[in-house]
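Selected chains from the complex are presented in situ; the others are not included.
When the chains are written out, they are named A and B in that same order, and each has its own residue count from 1.
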Amino acid sequence: LFIRNTATPTRGIPELLAVAANEPDSSKWGVNFPNQYSSWKLTETNNTRTNFGGSENFDKLAADPRLVRLFAGMPFSKSYLEDRGHAMSLVDVRETGRINEKSPGACYSCKASDSPALWASMGPADFYKTPFAELGKQVNNPVGCANCHEATTMKLVVTNPALDEALKAQGRDWTTFTRQEMRSVVCANCHVEYYFKGEGRYLTFPWANGLTVEAIEKYYNDLGFKDWEHAESKAPMIKMQHPEYELFVAGSTHYNAGVACADCHMPYKRDGAAKFSDHNVRSPLLNAEAACGTCHTSVGYVVDRVNIIQKQVYDTMIATEDALVAAIDAIKAAAANPKVDAARLAEAQQLHRAAQLRWDFIAAENSMGFHNPEEALRILAAATDLARQAQLKALEAVTGAGLSGN
Amino acid sequence: MRLAVLVGLVSLAVVAAVGLYVSDFTVYLGNDPTACNNCHVMDAAYEGWFHSGHKQWADCNDCHTPHDLIPKYLVKAEAGYHHVSAFTLGNYPVNIRVKESSREIIQENCIRCHTETVATVADGQMDAGRYCVDCHRSVAHGERGISILPYQDTSR
């Protein structure tokens, strides 16, 4: 009904080449869509840094050493870099210190436009359990067209079996979603929390109870699942990873207003008369005029607000980290104490797990809270509370109850 | 000085030439909104206005040009030159925004039509430093909120 009488988005030029289904090579698609291709290509060379993001792959562990202790006993304590553009995904997954001989092919799922074709040919199960190094021989293209589009129609599609299954499990059929919904759902192919289920390392999204941090916690608790045992506190831990989609859809200002990921990260760009979606997906702060200006008359005002919000979230997050470190120290001290009360110690460890998975839900999320400021701060407040309670329980495990007023 | 005049004359010639070239110039002397919409870059503005509460009340020029005869055509010439050159050279921003000067013209026009309504409140003793549209954000061009293009065709 809206804007009915204007032209549909003009594709750069008429199709020259029929692209095969799941074609992994983005340059082939590029023949038909030079604007989208050339803008996508730019994600290979982006390297500008912003206050809390940007495309320079700086070392997050050096930037905040607390992380090394919080991740003690698992790969993220060895190597954790700031992310960069889609075209760098393959380079980065191969260079990371988190990969070892035991890493499964599943790690390639969200790193390559070869994945859809391979899932189709060898089937997801085999794809996931094939060793990373071996599967790598068939993987040559970073995140590209085939991860988001259907070749014949250029429609946005769910390409990741894990997303397809997670939505089905919720009784939702993505083929009925509106175009605006798909402009966010397509990102959920990858920008979501995940885990590898069972021996087959089957890629799974923990959405059965919903997408909030509490719902995801319940999912893992019911399953009795842990990603690793913390080296110092011996608590059964969960590692959260890039829950951009989950945080965004949790009643955020923009989500509730009907805004989609692509509105901010792929704003329309003009090439002569034609408008196209900027495929140079990056921090909108590097492109605020186009990214925010479509809807906000004062770009200076909104960018200013982002800075205020990100500082509020960052300060609160650091306080949570200090509380977590204190909790780890207390649990360690208690465990070392001969007359420790085992039951209370276990409670303290459970509290450490609950606190850190909440913190990580915001820390691993990549907008420093902007995608949903109130939700981010609500979760961090709860995380700090739980971390301090873990510290208290650890003390009680040694001193006996009563004192702490719990 | 002499140079300025020269430039002035030349640009006038350009306005005429380019203007006539881009589209039939005379319609810009009138008040027909579709004249503005001759430029696809005016589409969003046109559509917004088309669906706003004001379509039946006000045309583009009721808001965007002053309403004493002389200034009106001066503004039209100035804006017209700007539009045509910008459009032909394509050197205009991704998101077109009103200039401060246009804002003030618009403000005058809001008050011109709504003098009675705002008589009491427009009698403040201090400068408010704000425009009607700071509150009435959508009366003129409808909702600016959501990106428009995704809704263009529901066919896919």
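Rule of thumb we're sticking to: a contact is a pair of C-beta atoms (placed from the backbone, for glycine too) under 8 Å apart; a residue touches a chain by one contact, two chains touch by 3 or more.
These numbers were taken from a predicted model, which means no experiment stands behind them.
Here the complex as a whole is made of A x2, B x1, with one representative copy of each chain displayed.
Simple rule for what comes next: only the chains that are shown with their structure count from here on.
Centre-to-centre separation of chain A and chain B, using mean CA positions: 43 Å.
Of all residues in chain A, those touching chain B in their complex are 1-9, 153, 155, 178-180, 183, 257-260, 263, 267-270, 272-273, 275, 289-290, 293-295, 297. If you check the complex, the residues on chain B that touch chain A are 40, 43-44, 47, 51, 90, 93-95, 97, 144-156.
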